[in-house]
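Below is the structure I would like to discuss, written out as structure tokens.
Other chains dropped; remaining ones untouched in position.
Chains here go by letter, A and B, matching the order in which they are written, and residues are numbered from 1 within each.
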Amino acid sequence: MILSDPGPFSQIIGYPLGKRPGKPRDNGLTMVIDKGLGYEQLGDILEVASPYMDVVKFGFGTSCLYPRHILRQKLSLARVYSVQTCPGGTLGEIALTQGVYDKYVERCAKLGFTAIEVSDGTIELDADTRLYAIETAKRAFKLVISEVGKKLDHTADVRTYAQQVVADLGAGADYVVVEGRESGENVGIYGDDGQVDTSIIDDFIHLLPPEVRGKIIWEAPKKVQQVELIKRFGQTVNLGNIPPADVLALECLRLGLRADTFALKIHADDK
Amino acid sequence: MILSDPGPFSQIIGYPLGKRPGKPRDNGLTMVIDKGLGYEQLGDILEVASPYMDVVKFGFGTSCLYPRHILRQKLSLARVYSVQTCPGGTLGEIALTQGVYDKYVERCAKLGFTAIEVSDGTIELDADTRLYAIETAKRAFKLVISEVGKKLDHTADVRTYAQQVVADLGAGADYVVVEGRESGENVGIYGDDGQVDTSIIDDFIHLLPPEVRGKIIWEAPKKVQQVELIKRFGQTVNLGNIPPADVLALECLRLGLRADTFALKIHADDK
């Protein structure tokens, strides 16, 4: 809708790293984390940034804490702006632990969520339960996103994670998130200071079949991480756990409209 | 009001660390710091998060900088949602320094604040002046919160602070805040990186009479601090200087609806 707006600087400024297709799109997804936005605040952000938001995740178990009518209103609002919505993966893990996963998925659908995340950030998920969770979610939702990587570091067997990605996609997941937590620090592919461990990323990506690589969503809440991943994989990289206030700034990075990635164009032209 | 809403996942998902009582409550207080929210923004946050907000502190001297009618409107709005309000302790310190403390307390009451914080974050406060400040505040306000701890580190005499807590409560304070500043870094019980110094906390808490321990409010602006304090003292710990955008995320921590504290339940069940 808004992408058909010619834009304030149309026919004058070209985007240094090139245009991007509008929604719905298969790659270059931006998945936003909502830690508790009010209804008006969400509406205000959607009005300016919805063309650059593909999914909004209602982080952790925050979905439980809203008055029911406000949660419904937020979900409706996102739908109006063609933004997908899912509850945090932790909520699904709690439902699994309490033996109420079927009811949980059904309630999510009734409330108006349009996607489900299947994760094992806290609990251990054996292969059968993981398959059950993905298949159950997939029967009710068109979009299912699984998550890997809570221990994806130098001590981990990267091969195991790569196999998990392939298995999840085979079971019905549409995308697989590589965990970065909401903090983006000291977890998986990120060090204490949020720096990207590029050697793990390289090992991991090369173990994936090429046709699967575009199905990865990297949780990258910090700018340094977004820049590194765009440098590595281009503007079509899928990024998650983006703070709502950073959506336009991230889109600038994807398009080369910010110093860190405009520089990529300048250096490429210099060669 | 909103707590009577059955909640979007009621009768399906149980909170891993258990339910919490509604407001007004004596423990498990969440004290939010408002660094300058607009009227609409405050209203938007209250609509979704007021059941989890006990006090809003208008940080520093920001209370001086609003147009008077807007400050009044913000205070009225908080009252509608049963959230207590107080100006920053620094403003009281300035009033003490300028010899206008009585007038200051009176003006706070007229504007519509419902609580006062008595602190010594910048000035030295001798015992008599401290007593005068608490007693003066208590005559005009039902809720008075004092603050200790600006030098609460390894070089400090923890015993002095523990005695101060008991004295403040005796003078009329209802709660005593342990300072963490708005940054939560390199102050009192927190290191440069915001990590909690658990040995100081332990020493401090054990010096307090048991019936007094629940009257402490720990300033804990960062997630790592909130997690550590909830692990140590449970969901009923009182926490302060919480950024408005983090209220729902903190409530998830208290209830076990977020990985960091859901893990406490999982590990307890494993034993």
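Assume contacts are C-beta pairs under 8 Å (C-beta built on N, C-alpha and C of every residue); 3 or more make two chains touch, one makes a residue touch a chain.
Because the structure is predicted, anything quoted here is derived from the model rather than measured.
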item	value
Whole-complex copies, counting every chain including the 2 in place	3
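Here, only the chains that are shown with their structure count from here on.
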item	value
Degree value of the rotation bringing subunit A onto subunit B, based on Cα positions, nearest 5	120
Separation of mean Cα positions, subunit B and subunit A [Å, integer]	33
Contact footprint of subunit A on subunit B as seen in their complex	2, 5-9, 12-16, 40-41, 43-45, 47-49, 51-52, 223, 245-249, 251-252, 255-259, 262-263, 266
Interfacial residue positions of subunit A with respect to subunit B in the complex	35-41, 59-72, 90-91, 93-95, 97-98, 100, 103-104, 107, 111, 121-123, 181-183
